[in-house]
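Everything on this sheet refers to the single structure shown next.
All protein chains of the complex are present and in place, except for one that has been dropped.
Moving on to subunit A:
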Amino acid sequence: MIAFVSGGARSGKSAYGEALVRRWQQQRGGARYYLATASADDGEMAARIARHRAERGSGWITREAPLALNTALAEVEAGSVVLLDCLTLWASRVLFDSSLDQVAATALLEGTLAQARAREIDLVVVSNDLNEGMPPDDELSWRYLALLQAAHCQLAAEADVVIQVIAGLPQAWKGSLP
């Protein structure tokens, strides 16, 4: 199963994603992984990571997946349940810290999803909805938004379950609430 969970800032999307991973793990067994796109580059990011880690509690195997999601997933045991949080950071690394263009980024994401299916990994991808405010007025932000939205549309098309989280409450856009 693949789930795509998104919402606004502090909407409760990460907590919902975590709960979903726990539920799926209870149902099918296997290890519980956390693939972090964040790395502690500065004090604020370190504090955010510490907060999320404390909220998740124990029982998670944490791996960093800043850019190569497919490589990180390859190191996950087959049959596991995986939380990938958060796709917005991955998109900024693609744009600012890599030579990948949008086609390559799409292929990378495609390969990651295909691998999850092939190796029977249940995958929950968490991301931030950023496209319903003012459209950007500079070219770089447009490229970022276009890249992120392409990834969101790709995920929504391929996921079994698509959830929007508002104030901690999940709304199903595709599939039924797990």
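Note that in this section contacts are C-beta pairs under 8 Å (C-beta built on N, C-alpha and C of every residue); 3 or more make two chains touch, one makes a residue touch a chain; residues count from 1.
Following the convention adopted for this analysis, contacts and distances are computed from a predicted model.
One chain of this complex is left out of the view, and of "Adenosylcobinamide kinase", "Tripartite tricarboxylate transporter substrate binding protein", "Cyclohex-1-ene-1-carbonyl-CoA dehydrogenase" or "Lactate utilization protein", the protein name its UniProt record gives is "Adenosylcobinamide kinase".
Only one residue from A:Ala47, A:Ala104 or A:Ala157 touches the chain missing from this view: A:Ala157. What subunit A contributes to its contact with the hidden chain is residues 4, 6, 8, 129, 131-137, 145-146, 149-150, 152-153, 155-157, 162, 164, 173-174.
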